[in-house]
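The complex is shown incomplete by one protein chain, all other protein chains being positioned as in the whole.
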Amino acid sequence: MSVPTPYEFLDKVIRATPDGKQIRKCLQCGTCSGVCPYGFAMDYPPRSLIAALRADDWYGVLESDTIWLCVSCFACASVCPSKIPLTRGLLSTLKTEMLVAGSIPAELQTALGNSRRYGNALGESPKKRADWAKDFTVPVPVMASHKRPVDVLWFVGDYGSYHPRVQQVTRALAKVLYVLDVDFGILGPEENSDGDTQAFTGEWGLFELLARKNITAMSKYTFGEIITADPHAYNALKHEYPRLGFDRPVKHHTQYLVEHLDRIKPLLQNRGAQRVTYHDPCYLGRANDNNIYEEPRQLLQAIPGVELVEMSHNRALSICCGGGGGGMWLDGFSWEKAHTRTTEWRIKEALAAGANVLAVACPYETPRFEDAVKSTGNEGKLAVRDVVELLAESMFG
Amino acid sequence: MCGEVCVVVETLRGRVTEITFTMLAGGRGLAEALKTKLTALLIGHDAQKLAGELGAADRVVCVEHPSLAEFNPEAHLSVVTALLQQHKPRVVLLGHTAMGTDLACGLARRLRVPIISGCRSFSQDGGTVQYSALTCGGKLIATGPLPEPTCLATVMSGGYKPEEGRAARSPAVETVAPPAGLDQLRTRFKQYIEPPTGDVDIAKEAILVSVGRGIQNKDNIALAEELAKALGGVVAGSRPVIDQEWLPVTRLVGKSGKQVKPKLYLALGISGAPEHAEGMRDAELIVAVNRDEKAPIYGFAHFGAAVDVLELIPKLTASLRKG
Partner (left out) sequence: MEIVVLVKFVPDLVEDLEIDPGTGLLDRSFLRLIPNELDEHALEEALLLKERHGGKVTVLTLDFGDVDETLFTAIAKGADRAIKLTGEGFDQGPSNQRITAAFRQALGDLPFDLILTGTQAVDDLDGFIGPLLAEQLGLPYVGYVTRVTAADGRLVVQKEYPGGLNAEIEVSGPAVLGIQAAEKPPRYVVTSKVMEAMKTARIEEIAVGEVTAELEVPVSAMALPESGARAEMIEGDAQQVAQKIVALLRERGLVT
């Protein structure tokens, strides 16, 4: 197991992305380290990492394990004046080196092992991936038994399929799609994890394995476009799957629903006044310049009774919930190293903005923020809901 | 010993282990069903004094030798084989333990008899005697006739109460000389390594909040600690939790850990596989929370709830604090 030299590593980083050589133009300005939510706890936040490469402190870098604090939130990449692809290029490549060297926190190992064996990070049986739709009021066609083309292929994702809290979001979306008469279908047990988060833990090989399984499954069916409530799946399908030969139109559920806002509006009822603040998911906004900021807000503002307020860090400045880059599977590790949770910071911002509802649009966020509401002692003061749950509540009560 | 039921007594550091009494209880029933006698094989060094505890047997056959003072798989196998090869017993019972399982297969092969591992109990079905064994993590029960003319079984706890394997009688004791070759073994016991101390002794606690894989990560252990505090108890765990080092080994409940009999055992996210069940099934009140309605733990817990553990724990803590 040979350790790469700094030059070999730099070469890998440069080749990881089309604009990789921007790394040579690092000004050492430190904006990246400053904006990083966990920069304060890292031995080598992005700026220091580049400095270490330049100063031959490479072996110090490999001995540190704080790279695992990186939640791949793209905050650093989005502010870099030299436009270095820090998240996708530098940081995830370092994580890959750590994995190759066998240095991996045990918590993360379990999630990656589960992804490989079961096609989902939670280690649940693949056969039960569509169980959320069993005994449900709305018919949910599974493509393998539906055997007909659909307009919309709905990529549900791991957490949407298996996590009890996020299954509620999935069912809310199913009800909305049904009432809008959308012709949709899901892959069910044929669906595997989109692989995006696994990729950002450095496991690009695992990502490719999962992606190819999904591509094989999706290629069997005829559909117009893909929608997903999962920004990570959105990001993978939009930016990574095409280089594996699968390039189909994909929308986040908020983008899709906004297109149908004229038909949704008449169905929305006033269920009472709510002061709602919206948390911008990293992978919908900053990551890869996806820049989906306004569509979710348009949906929220359409709900009668909703007053939209903004947190101090919104849109491109949004603070990561800590779930990306493997963070969802490293809470024990990050607590030990940092003794803070970005989610708790966010809850305080939401309350400071005067909100009593925190609206989200990513499957990691609902459970993470609900935990933080409790751990900050604010139970009852702030409800956490996916945008589609708020729509469904307004439509159906 | 021809046609008899034989229990291979298990001792650890000079004391008869609990599984022995489970085996004697089961062996007694078997002997009655088969209309034969129950013999206990006591193997050790300076072990004869333990024979008085084996009153449930009709007689005790004792073999002593210095190499048998502490468990040595090779030595013990050699001795039990020699004893049983002379006399073809009907059934031989060994503990499904670190010691019994070392011996059982080698013994079965030397005697050329079938071995059934993981037996919990035996019963009579018409004219035949049946075994009942657990397999697949406790999720399957296999039953079948006890093979004839001789067979071996490793016995797990849970099918019989150890108290029923104790009797006030003093059984007849017969000493037999050890076989040759016990001084030329390839295996040698060196020493014990004591368990770590300095942590709570979960076996002494009245209330245990025990967590399994369902706790999902180390972070959530803190939630269990809060609940334990609210209950006046202590946190314990099953094997996967200890293996991941989310709790120290002193908190392990189960076959490789501690046997506990608290007033309250709250099993959170624990499936209830036999290795764990062995450590806690005699608790006075077992309340199990596991989303899987088919989890084996519901087979012996007193109360259960198929809700999400991570949702329940904080609510339970809050409810306790409110009242």
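Order of writing sets the labels: A and B. Residues in every chain begin at 1.
Throughout what follows, a contact is a pair of C-beta atoms (placed from the backbone, for glycine too) under 8 Å apart; a residue touches a chain by one contact, two chains touch by 3 or more.
Keep in mind it's a predicted model, so treat the numbers as computed, not measured.
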Touching residue (missing chain; options B:Gly165, B:Pro178, B:Gly269 or B:Pro296): B:Pro296
Touching residue (missing chain; options B:Asp102, B:Glu205, B:Glu226 or B:Asp282): B:Asp102
Residue of A:Gly202, A:Pro281, A:Gly324 or A:Pro367 touching the missing chain in the full complex: A:Gly202
Residue ranges of chain A at the interface with the undisplayed chain: 96, 99-100, 102, 104, 106, 109, 112-113, 116-118, 123-125, 127, 202-206, 208-209
Chain B residues touching the omitted chain (full complex): 12, 70-74, 97-98, 101-106, 108-110, 112-118, 130, 133, 135-145, 147, 185-196, 207, 231-232, 243-244, 249-250, 252, 255-259, 263-264, 285-289, 293-308, 311-312, 315-316, 318-320, 323
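By our rule, only the chains that are shown with their structure count from here on.
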Chain A partner contacts - residues on chain B that touch it in the complex: 217-219, 244-246, 291, 308, 311, 314
Chain B-facing residues of chain A, complex: 106-107, 110, 164, 329, 331-332, 335, 374
